[in-house]
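Note that one protein chain is taken out, while the other chains of the complex remain in position.
For clarity, chains are labelled A, B and C in written order, and residue numbers in each chain start from 1.
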Amino acid sequence: MKHIDNFRSIIDRYQVVFFDAFGVLKNYKGLVPGIEKTFRYLEEQGKEYYIVTNDASRSPAQLAESYHRNGLDIIDPERIVSSGMLAKEYLDLKVKDGIVAFMGTPESAHYIENERWQTLSIAEINSTNIDKVNAVVFMDDEGFDWFEDINKTVNILRKRTIPAIVANTDYAYPLSVNDVSVAIGSIANMVENIVGKEFIRFGKPDSQMFMFAYDLIRDRRPINKKEIVMVGDTLFTDIIGGNKFGLDTVLVLSGNTLAEDAEANIHSTGIVPTYICESAVINEGELDF
Amino acid sequence: MKHIDNFRSIIDRYQVVFFDAFGVLKNYKGLVPGIEKTFRYLEEQGKEYYIVTNDASRSPAQLAESYHRNGLDIIDPERIVSSGMLAKEYLDLKVKDGIVAFMGTPESAHYIENERWQTLSIAEINSTNIDKVNAVVFMDDEGFDWFEDINKTVNILRKRTIPAIVANTDYAYPLSVNDVSVAIGSIANMVENIVGKEFIRFGKPDSQMFMFAYDLIRDRRPINKKEIVMVGDTLFTDIIGGNKFGLDTVLVLSGNTLAEDAEANIHSTGIVPTYICESAVINEGELDF
Amino acid sequence: MKHIDNFRSIIDRYQVVFFDAFGVLKNYKGLVPGIEKTFRYLEEQGKEYYIVTNDASRSPAQLAESYHRNGLDIIDPERIVSSGMLAKEYLDLKVKDGIVAFMGTPESAHYIENERWQTLSIAEINSTNIDKVNAVVFMDDEGFDWFEDINKTVNILRKRTIPAIVANTDYAYPLSVNDVSVAIGSIANMVENIVGKEFIRFGKPDSQMFMFAYDLIRDRRPINKKEIVMVGDTLFTDIIGGNKFGLDTVLVLSGNTLAEDAEANIHSTGIVPTYICESAVINEGELDF
Partner (left out) sequence: MKHIDNFRSIIDRYQVVFFDAFGVLKNYKGLVPGIEKTFRYLEEQGKEYYIVTNDASRSPAQLAESYHRNGLDIIDPERIVSSGMLAKEYLDLKVKDGIVAFMGTPESAHYIENERWQTLSIAEINSTNIDKVNAVVFMDDEGFDWFEDINKTVNILRKRTIPAIVANTDYAYPLSVNDVSVAIGSIANMVENIVGKEFIRFGKPDSQMFMFAYDLIRDRRPINKKEIVMVGDTLFTDIIGGNKFGLDTVLVLSGNTLAEDAEANIHSTGIVPTYICESAVINEGELDF
């Protein structure tokens, strides 16, 4: 096994820490035990953090609230950057009026609401309003009838020459220690192959996610990419995306990448993190020193 | 537009005609009008025919019955070769016992029943019997709850190292003049991408479909590939598959390939049929002479 | 055919114009005739421009010089943003020492030189120095022996766990009215499939290209994405990339997209430009008014 680095000594070397959410801060059981100590340490040391996530199922306010409910009340919704926010920014710039149709829960729809257009679930589209649909957005895998609404989405996109936007590019997400659930990114890929059009995707590993968080910092103060470290559990999204944007990266072994596979996965993919750590948790012992 | 050939004069040059079903003999409205004249002519001339189809939703007997109900009572179930039959042959050779789990209607399951194993719908698999599942078969897009059963299939295939068999490789099929429906082939591709395993596919353009029909003839009499012509409406399945197996091919313009696009599609794909015809229907005028 | 817009009236509405190079400003014969009038107009009106190109074969200084030699002496090398510059930025942040090996001409290598490391052609790598190679960069399709050096690159990347960087993601480029040439992006894809590792790509349609140009402006003055328009001839790089970054886009018909195919291509891909123009040339008549 490759050398395991000490997470605390790593973050001591940077001004800003970007965290992936799932597999780093939380998992299917709730918060990663002890993760609150990391955020307390960041606060004490005056370090900045951002949570950079492909989860577009809920708004930053709702995501923050769920951290609070689980005991991590330090999380500020303004520090959460999700792929849903990029989808929203795109719609604001590109859609003038009409209808934005979405696949997902009503919560996910909050992301893409705007007074200029109507935000309707795919189930609400029919022959009387299909001509007003100016974009389709894939937000979340729940909140719709798969058989009815996936088929309907295919036919809307065959008839209308409009952008299709994917706000979460993940293939699947963990549901329990053994089970996963199909994510909306997989459904979007299936629909794209059938209709033969080019969808627009937002989410890691695409640099636009990192740029969005980077700009939030730059809006307030000067910053250099060398002062930021990205912490994630997935080579194909967090690590390659962080690397490509020019950030140092930490692979943590508390999620998708198992300790026994880490070295082999890094070798076989060629995606090399700057550091490897057990998790993003700072141990008591470390804090004492 | 490229030269349009006369369908009757083409079949006069061959001993055996292979037909694709959808877009050639029937469409979403029922039988292609006049197609019975073609089969009457084949019978008069002592030509053999086979229907070579990726439709695994019903057994050959049920498929033949549906032709009969629509007025084409000449169709013999023994002349129907479907990708479901190849899936069945594979299971017979490879599965000894236990459970074969399927996605599809109860009708589609008839294909894969065998006294050696239990044939169960994905919905019937649970923690008490998952260890006995020795194969998963993707048969048809109907007959199951998409959300529940697609997710369940993903998790069965992550846990069990067993073959996953795709009995219909089509992406979508026409439902009306304007609408299509997602086919089980698309669902299988999505699941394959998530679980990262290699599925086994049966269906055109794969040569095994043509070989199966070819062997049915050879079992009774000598035959040469030059005596067979394949008639289909889709360049990517019927024409490239027929070409590759070494058959002459007819592209008909009564289905997936529109008359106005035929030449451009042939040029851009490089998939060149031997002939192009309006349809597989022999006109009255032609029959009179 | 869709409505054709007037290029001059479009640029009147924006503060900054991003141009693709090949198919917009120049083609295989040299400069697009009349393109100097567009740059004169931009100068008179006080508009800013950037040339955003996937061409990493030469440095911005060399690219500017080639515009000058052809009579477009207005082009400032500081206004040229190429994918080679992003590759360079990546190396600066990620490679500390050792060797950076490249495929391409000696000119293309200037991009990636740095006093911290040695920049060597693939041909110069052998058993004595392979262990010092810390990155491989695909720059250009010329300047090396394809058989020897592609095979050598495959084996270097199988032995070393290091980043492989693709500085030009194009598949092919036009050589004459009828002929194309294989671009380094295609060679990189072939090598990636063989070695099974994940390469890092820079170039349109990736947003990082647009962000780089956008940051050059922001470093000097405030700017809003609504004040910028992207002009390109290729739906799959210029238009989808510009759209995704949130810019308005102009498809010009002087390059990859032919006038007779434009509408069909837009419909079939779902990639919709804000405007369509014959070319990026402003006619005399337009200038007189």
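Definition applied: a residue touches a chain if its C-beta (ideal position, glycine included) is under 8 Å from a C-beta of that chain, and two chains touch if they have at least 3 such contacts.
Just so you know, these numbers come straight off a predicted model, no measurement behind them.
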Touch partners, limited to displayed chains, of the chain removed from view: B, C
Per the touch definition above, residue among B:Pro60, B:Gly84, B:Gly143 or B:Pro163 touching the missing chain: B:Pro163
Of B:Glu44, B:Glu115, B:Glu198 or B:Glu260, the residue in touch with the unshown chain: B:Glu198
Option touching the unshown chain, where C:Leu31, C:Ile74, C:Ala123 or C:Val154 are the choices: C:Val154
From B:Glu43, B:Asp76 or B:Glu89, residue that would touch the chain that is not displayed: B:Glu89
Chain C, residues in touch with the chain not shown (by the definition above): 145-147, 150-151, 154-155, 158-159, 171-172, 178-182, 186-187, 189-190, 193-194
Residue ranges of chain B at the interface with the undisplayed chain: 89-90, 93-94, 157, 161-164, 195-200, 206-208, 211, 225-226, 236, 240, 243-246, 266-272
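Just so it is clear, only the chains that are shown with their structure count from here on.
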Chain contact topology (line, ring, star, complete or other): line
Centre distance in Å when chain A and chain B are each reduced to the mean of their C-alpha atoms: 41
Residues of chain A engaged with two or more neighbouring chains: none
